[in-house]
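A single protein chain has been removed from this complex, and every other one stays in its place.
After this line comes chain A, so read on.
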C-alpha cells in the first residue's frame, strides 16, 4: 500500500472548485479593488475620478468604464466588506 503513488481519486486534476472557493476568490478580488485609494494611488496613475473626460454623446472607452467600475465597487462594497471579511476571518479561524 505504501508503494502506490498518491493518485488523486476525484475530479481534482483540474482545479476542483467548490462554491466556497469561488466565494473566497470573489471576496479576495473585491478586497483588492476596495483598497485602491483614491488620492494616494489612483490619481497618481491617471485613474482618478477627476480625470474622466466626459465624452458627451460618444460612448466612453474601456478605461473610463473601468474607472467607473472601480469607483462604484469601492463606494458600494466598503461597508458590506467589513462584515463579510469579519465572517470569513472567524470561519477560517474556527475551521481552518
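Here is the rule we use: contacts are C-beta pairs under 8 Å (C-beta built on N, C-alpha and C of every residue); 3 or more make two chains touch, one makes a residue touch a chain; residues count from 1.
Note that contacts and distances are computed from a predicted model.
**Student:** Of the candidate names "Gamma-soluble NSF attachment protein", "Pyruvate dehydrogenase E1 component subunit alpha", "Protein YIPF" or "Protein YIF1", which one corresponds to the UniProt protein name of the undepicted chain?
**Tutor:** Options "Gamma-soluble NSF attachment protein", "Pyruvate dehydrogenase E1 component subunit alpha", "Protein YIPF" or "Protein YIF1" narrow down to "Protein YIF1" for the missing chain.
**Student:** Looking at A:35, A:66 or A:86, which residue reaches the missing chain?
**Tutor:** The missing chain is touched by A:66.
**Student:** Please give every residue of chain A in contact with the chain that is not shown.
**Tutor:** 9-19, 21-22, 55, 57-62, 65-66, 69
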